[in-house]
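Every protein chain of the complex appears in place save one, which is left out.
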Amino acid sequence: MIRFDCDYTEGAHPRILERLMETNLEQTCGYGLDDHCENARRLIQEACGAPDADVHFLVGGTQANTIIISACLRPYQGVLSADTGHINAHETGAIEATGHKVLALPNQDGKLCAEQIRQAWISHIEDETHEHIVQPGMVYLSLPSESGTLYSKEELTAISQTAHECGLLLFVDGARLGYGLMSDHADLTLKELAQLCDVFYIGGTKVGALFGEAVVISNSNLKKDFRYMIKRHGGMLAKGRLLGIQFETLFTDDLYWKISRHAIDLAMQLKQALEAMQIEMFASSWTNQQFPILPESWLDDLSKKYAFSRWQKVDKDRWAVRFCTSWATTEENLNALIHDLQRCQQKSCLKS
Amino acid sequence: MIRFDCDYTEGAHPRILERLMETNLEQTCGYGLDDHCENARRLIQEACGAPDADVHFLVGGTQANTIIISACLRPYQGVLSADTGHINAHETGAIEATGHKVLALPNQDGKLCAEQIRQAWISHIEDETHEHIVQPGMVYLSLPSESGTLYSKEELTAISQTAHECGLLLFVDGARLGYGLMSDHADLTLKELAQLCDVFYIGGTKVGALFGEAVVISNSNLKKDFRYMIKRHGGMLAKGRLLGIQFETLFTDDLYWKISRHAIDLAMQLKQALEAMQIEMFASSWTNQQFPILPESWLDDLSKKYAFSRWQKVDKDRWAVRFCTSWATTEENLNALIHDLQRCQQKSCLKS
Amino acid sequence: MIRFDCDYTEGAHPRILERLMETNLEQTCGYGLDDHCENARRLIQEACGAPDADVHFLVGGTQANTIIISACLRPYQGVLSADTGHINAHETGAIEATGHKVLALPNQDGKLCAEQIRQAWISHIEDETHEHIVQPGMVYLSLPSESGTLYSKEELTAISQTAHECGLLLFVDGARLGYGLMSDHADLTLKELAQLCDVFYIGGTKVGALFGEAVVISNSNLKKDFRYMIKRHGGMLAKGRLLGIQFETLFTDDLYWKISRHAIDLAMQLKQALEAMQIEMFASSWTNQQFPILPESWLDDLSKKYAFSRWQKVDKDRWAVRFCTSWATTEENLNALIHDLQRCQQKSCLKS
Partner (left out) sequence: MIRFDCDYTEGAHPRILERLMETNLEQTCGYGLDDHCENARRLIQEACGAPDADVHFLVGGTQANTIIISACLRPYQGVLSADTGHINAHETGAIEATGHKVLALPNQDGKLCAEQIRQAWISHIEDETHEHIVQPGMVYLSLPSESGTLYSKEELTAISQTAHECGLLLFVDGARLGYGLMSDHADLTLKELAQLCDVFYIGGTKVGALFGEAVVISNSNLKKDFRYMIKRHGGMLAKGRLLGIQFETLFTDDLYWKISRHAIDLAMQLKQALEAMQIEMFASSWTNQQFPILPESWLDDLSKKYAFSRWQKVDKDRWAVRFCTSWATTEENLNALIHDLQRCQQKSCLKS
């Protein structure tokens, strides 16, 4: 079975395992206060052009989303999110578990726009009975989105300005941030991102680490006592050094970006092959997730050899499916997939 | 600096890192459903003599405590715990964050006894206004306790019977379980433990793993939908295999028990040395944590070379301190510590 | 100012105040365990044809919704509701405050249908990653709905069967139950309602009481320890007798139904007058809330003399507005309103 069903099917980039080996018998204090964590913090602050940002390391994405959102909101506030947003659709109510409503807005290709946010705020504040309604307190978006789409610099700037004009915080979930920023269609840098939002995280789990997300807090108001929030949510890893070492490695010699670029290169080869085959795409993704719409009959065939996700049924006979590439995807496996997709198409043509 | 301040100062047992290397490029599905997790589950069920137990892998102890307790209790129920219990004293209110009160009872050497539990239940149920009071729903205890002490088979059997007679669940936090069961003073086996309690976990973080706790649910009523609870609390590791591989390794060739025994051996050497020096102990621990009461003056001296915890000030001039051994502690470092403790004592004698 | 903006603009039905006067110096125990509460319970059990139902008295609707839903669901479960449902739209996230997601489904005239519920359940259970998604655990609906519409006996029976087939509980919010059951279009009795749902409440606040909602629990599984839940949510009124006396009075001599019928009669007069004027209605309500779509210009005029709610802007020049009648509405005030609506129409005609 060759897996394209997600971008966390392997362990970690070999360089990370090497470093874990090399440092294994070092003795350090716990809970993210060791030198590796300090060094990783410094490297990330530099990469973000944000020497004053606070950087915290967490194990996973749901944990990061939950801790960040519950640390930022007042109890009666909710978080605006695309209806397809991970926090709305795929976290078993982790946000609600902390008492906050996810205020879902209709997505466009997986994304929100500034105008939607402004309207949501205005409609709240203009309602005479607004005290009876959850108050929007934050905008949540993913970059890239769940559909693999990107926010342009212009779009994100507009969202940031709008959010701040409305008194809302902007939080960017970067579980796949590397794949977002290294896309050919990305016109946004990490430094710009760090300036535009109040808090975001740089995903490691899906981009070469064994696990780990690096939370970057730009907005000073959000910094106080964040470590209490981490501990309260079971997010303070005893051997915090494991996170420090991984992010140290990822942010040394541009490893994070090289890994990300590799996945993008292969995803673009897949995209071109699919387009050459004139296969319709569910979302216009320039990142490491590709969503072709394929006939049911192909899926039976392909699933004998490949793992992939059935994303959404689009009509009686067809499914939008998801193929992910990652730091670990090989040319060989990708070529095999492309070849088999082409074979399916030929078989279909012969039949009809 | 030589560290004895906790039992998680190094990475992982080398065999675990080797296995992570060997399996790194295997492709697996996520979220703990892969073959390594399945195999680890089977090995743990066997070790527990509990083929029907459910086994789940979580990253850390606070996470495990929170998920287990909130999965088991009704909203208005609380959990009985020694006042020194980890959930009461050192988890930043993680249990309360899920809406449950920790019902603290006075500890005896870090432990609870059956009679306390019965009294707590009776005093609840006999109170005419008991609907105005948090209802006890579960007993939480640690084995070994926070003070390194142990429950005998007789004590734990009494607690288990009492809890069940009162309609309370019994949950054992085994963050240091290996060190508890491999103690010379332990008269309890893993199989007996699995039978006596409704749910417990086998700690990996402090016993040779990079991280990880294996939750074992014996009581069938507690099994349903537990994975929803894990996800809701941000505890479902994307690359669940990392946990599976670690516990597979720990429960192959008795590695978990050998590791634990090593720590106990060194701790007993330290204990004997301290006793030979006629140093008073804060708690009578036969496990990997030792709590001598030392003069303030020694601490300044020792802390130049060693990291250890100041546990509790016992009088004007003396502190109970904690030294931990672990799977990774070396004879060499332990001997150095013993030597330096003896040197401190000699210096004291000379002065006085 | 004559108020039609809601159905709780006055105090209580005079008979209730009389009874509070008569009983004022009686000494009773607190917390709903007194004879008046016991008597009210018995009267409601009889009215519901449910001698074994548990009956609890709460102060208000949001409190009732929150306590019932959080008592019934497991932590990872959510409650299916029309997007217009009160718990989704007008309770400042009170349900989320207890950790549960409101799973909003598109409303049809304020209502849900059985098929939607079945689909929601199927789509959950068929999703391979359903552990990552909030599990539906309950269906919430209001009778009448927020739009004043009614469920027929057939519709509610289908919903009840479907819910139970899917393992979901059915909870009916009856904040305006009297107005629902006394409508000319109602073909459902209180006894049938009590059989079809697992738990519901009979609204007092909007139907003649100073305040109060009577929760009726038919499903035995939901009865245990409900009073703990009430106390935990601050819902246990010290002088519980106040609720007992009010419901005793409402369920003596059919007062609850007579009050409700009065409001319906006046609402139907308004409805007929509006229809005679050929005014479009926003929702087809046969209950005490009427939602005509009126030109902006009329509203400025009417709002000098009347209080009413702007429900929703339907186009550039027109609003759906809400007029409520209640037990306290007088013929005189209603006729004045009708007359002024007619006057507005005449003025409009003259202008155009």
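By letter and in written order, the chains are A, B and C; residue numbering begins at 1 in each of them.
Following the convention adopted for this analysis, contacts are C-beta pairs under 8 Å (C-beta built on N, C-alpha and C of every residue); 3 or more make two chains touch, one makes a residue touch a chain.
Please read these numbers as outputs of a predicted model, since none were measured by experiment.
Remark: the omitted chain is touched by one listed residue; of B:3, B:19, B:41 or B:100 this is B:100.
Only one residue from A:9, A:116 or A:135 touches the chain missing from this view: A:135.
Touch with the chain that is not drawn comes from one residue among C:45, C:77, C:92 or C:218, which is C:92.
When the full complex is taken into account, the listed residue touching the unshown chain is C:236, out of C:102, C:166 or C:236.
From the options B:11, B:60 or B:75, the residue with contact to the chain not on display is B:75.
From the set A:19, A:41, A:206 or A:232, the residue in touch with the chain omitted from the display is A:232, counting the whole complex. Contacts to the hidden chain, counted on chain C, fall at residues 1-3, 5-6, 8-12, 14, 17, 20-21, 23-30, 59-63, 65-67, 91-94, 97-98, 205-206, 210-211, 228, 231-239, 241-242, 307, 328.
Of the residues in chain A, those that touch the hidden partner chain are 31, 70-71, 74-76, 98-99, 131-132, 135, 225, 227-232, 236.
Against the chain not shown here, chain B presents residues 75-76, 78, 89-93, 96-102, 104, 129, 131-135.
Note that in this section only the chains that are shown with their structure count from here on.
Chain C has its Cα centroid 42 Å from the Cα centroid of chain A. Taking each chain's centre as the mean of its C-alpha atoms, chain A lies 34 Å from chain B. Shared interface positions of chain C, i.e. residues touching 2 or more other chains, are given as 75-76, 98-99, 131-132, 135.
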